[in-house]
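Showing subunit A:
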Amino acid sequence: MQTPRFLVALTLAGGLSAWHTQPQPVIGLITKTETNPFFVKMREGATEAAGAKGAKLMTATGRFDGDNASQVTAIENMVAAGAKAILITPSDTKGIVPAIRKARAAGVLVIALDSPADPEDATDALFATDNFKAGLLIGQYAKAAMAGKPAKIATLDLNPGVTVGRLRHDGFLKGYGIKEGDPSIVCSADTQGDQAKGQTAMENCLQRAPDTNVVYTVNEPAAAGAYRAIRAAGREKQVLVVSVDGGCAGIRNIKAGQIAATSQQYPLRMASLGVEAAVEYARSGRKVSGTTDTGVTLITDKPMKGVDSKDTAFGLDACWGR
Partner candidate 1 sequence: MTGGPTTVPPVLQARNLVKRYGHVTALDGADLDLLPGEILAVIGDNGAGKSTLVKALSGALVPDEGEIRLDGAPVKFHGPRDARRHGIETVYQDLAVAPAMTVAENLFLGRERRRPGVLGSVFRLLDKPRMMAEAASHLESLQIGIRSMKQPVESLSGGQRQGVAVARSAAFARHVVIMDEPTAALGVKESGMVLDLIRRVRDKGLPVLLVSHNMPHVFDVADRIHIARLGKRVAVVKPGEISMADAVAIMTGAVRVEKDS
Partner candidate 2 sequence: MRAGAGSLARRSAVGEARDHAAILAASGPFLALLLASAFFASQSDRFLSGPNLSLILQQVVVVGVIAIGQTLVVLTAGIDLSCGMVMALGSIVMSKAAVDHGLDASSAIACGILVTIAFGFLNGALITFVRLPPFIVTLGTLNIAFAITQIYSRSQTVSGLPDGMVVLGDTFTVGGTAVTYGTVLMLMLYGVVWVALRETATGRHLYALGNNAEATRLMGISTVRLILAVYTLAGLTYGIAALLAVARTGVGDPQAGQTDNLDSITAVVLGGTSLFGGRGVILGSLVGALIVGVFRNGLTLMGVASVYQILITGILVILAVATDQLSRRKALRS
């Protein structure tokens, strides 16, 4: 029985030495889509961070929000290409789990960014923004800003079945202190996060309920479209618009008075923390675990009592995009 043990020892030694003499750590980043500036910024941040650490970064993306198949393929390809750690923003939080489990079984560290997988412990770690909290903050803000006036709320959502949209929507309702189906919600429409579709949705909602005075929007492009419809109806002074994202364009819209408040998220922070953890694992095998909240900040130029916020100067400093 000498030979097998000898072989095992040799393999281990070879493996370990290969590990230590690895020339360049290889890590991967898989985002949801190529179009959303949020993920574009994340990718740019990750590329920069990886370059600074001397790591090789492979990137891939889905074709649309909810495109699970592309992300599964990307995981498989990256593992086959020798990635030691993969950062991923899951499009389908449940559907991606089997592929993640396979990768982890092959010794690859998998970190979820921006939204958790479902179940959350399917990944080694999570660096995320709390989308529910993002909605909660603007819901609380809107409630405070309305100061007890009867509200007629319109929700401009993302798409049926997308987790991020649902979390933000539910957070907003919780923050406002109402439940789904509350009579103060006068209209709900889907926008796919698209500006033109947001405009159409708001136009139609305003036809249904011309006295709408609070509008929750799932992201800032939808908010921009909604504002255009509101202004065309001559009601920009009477309607409060809140949103999520904290992109530089969105913060500028707050300064211009189009959006009252937005929950700012930090894709760059997610990216750099993620890359740091990934490279660390690739170099030393030390795993990171647990959830790290990369933070969400309410940005507004009209602060309300009882709701913490920062102003647009802070927002512009910390914003992503252009």
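Definition applied: a residue touches a chain if its C-beta (ideal position, glycine included) is under 8 Å from a C-beta of that chain, and two chains touch if they have at least 3 such contacts; residues count from 1.
Selection rule: all candidates are chains of the complex that A comes from, given by their letters.
Source: prediction; values computed, not measured.
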Thinking of the complex as a whole, which of 1 or 2 is in touch with subunit A? 2
Note which residues of subunit A are touching candidate 2 in the complex, please. 34-37, 40, 64, 157, 160, 187-190, 192-196, 199-201, 203-205, 207-208, 221, 224-225, 228, 249, 321-322
